[in-house]
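Coming up: subunit A.
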Amino acid sequence: MPDSILQVNDVSLAFGGVKALTEVSFAVERGSVFSIIGPNGAGKTSMLNCVSGRYQPQHGLINFDGHDVTELKPNDRARLGMGRTFQNLALFGHMTVLDNIMVGRHHLMKNNWLTGPLYWASPAQKEELNHRREVEEIIDFLDITHVRKAVAGTLSYGLRKRVELARAMALKPKLILLDEPMAGMNLEEKEDMARYILDLNEEFGITVVMIEHDMGVVMDISHQVMVLDFGKRLITGLPEQVMTDEHVKRAYLGLEDDSQLEEAS
Partner candidate 1 sequence: QESVFVGHLADMSGPTAFVGKMYADGVRDALTYINNTGGIDGTALEFETIDYAYKVPQAIASYKKWKSRNNMVAMQGWGTADTEALISFVAKDKIPVYSASYSGHLTDPMGKNPKTKKPAPYNFFYGASYSDSCRGLVQWAAQDWQEKRGKGKPKFTHIGANHPYPNAPKAACAAYAEELGFEVMAPVVISMKPGDFKAQCLSLKSSATNYGYIGNLGGSVLSLVKSCNTVGTDLQFMANIWGGDRLIFEAAGDGIKDYIFPTMGPFWSDDVAGMALVREISKVSDPAGEQSRVHHYMRGVCSVYYMKEAMLWAKKNGGITGENVRNGMYATKDWVPAGLEGVCLPATWTAEDHRGINQVNIYKGNYNAGDVKIEKVTEVTLERRADWLGF
Partner candidate 2 sequence: MAEAAEALSTPESVLSINNIEVVYDEVIQVLRGVSIEVPQGQIVTLLGPNGAGKSTTLKAISGLLRTENGEVTRGDIHFQGKRIDKQAPEQVVRDGLFQVMEGRRIIEDMTVIENLKLGAYTRTDGEIQQDIDMVFSYFPRLQERTGLAGYLSGGEQQMLAIGRALMARPKMICLDEPSMGLSPLLVKEVFGIIDKINKEQGITMLLVEQNANYALKAADYGYIMESGKIVLDGTKQQLLANEDVKEFYLGGGNEERKSFKNLKSYKRRKRWL
């Protein structure tokens, strides 16, 4: 059995009458790119929320990197090395980009409300600067140097997505969860984003779980794809396998006559 960093067993989640997830199981191999696709409202984001601790599944187990995290608080999961971005942008709107990313370093830093204010007289300054250096590297990597000091709330949509990614990377995660990282981007930017994702996967060795609607991207960069529909797992497999599945075609792609996607598959 391959080494899986994330195992989700039989997770079910319901909101009142709405069954968002029904007995979903999957495993993500360490170092891979794992995509979740599915129609709108299928429960993809809910799945991510269960993994990152925003929602408590009513049933099922989630194992991350050898720890049972099912009951853990979100901040403790972050500590274990789980970063994520959000579908409906969740940046700290009034902070600068730099500070936003520095928040990602939170759990790696030690200074607190007593030592931090003593700044010069404590290790705080050194610590701050060390982390700042690493954050700058991430900023460089994602090409957002020019907006480093801008207030996050005033950025355009696409840039904000990139800052979110930077913030998630700052956590030094082993696993990163991306919720529609390419929504609202044009082709060129999607290419950039794909490049970043690949780099962070290949160079930094971070496992990626990604929700995305752009089939081209999903096909090209993921190692495994899972399809959700109405809260249930439809199929898990290699991209080519998934793309040719009849159910998937009907429920999700609807690509009878779409030449572009055909050529992609």
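Quick note on selection: all candidates are chains of the complex that A comes from, given by their letters.
Everything that follows uses one rule, which is that a residue touches a chain if its C-beta (ideal position, glycine included) is under 8 Å from a C-beta of that chain, and two chains touch if they have at least 3 such contacts; residues count from 1.
These numbers come from a predicted model, not from an experiment.
Chemist: Identify which of the numbered candidates 1 or 2 touches subunit A in this complex.
Modeler: Only one option touches subunit A, namely 2.
Chemist: Along subunit A, where are the residues that touch candidate 2 in the complex?
Modeler: That would be residues 15-16, 18, 37-45, 87-89, 154-159, 180, 183-192, 194-195, 198-199, 213, 215-217, 220-221, 251-255, 258, 260-261, 263-264 of subunit A.
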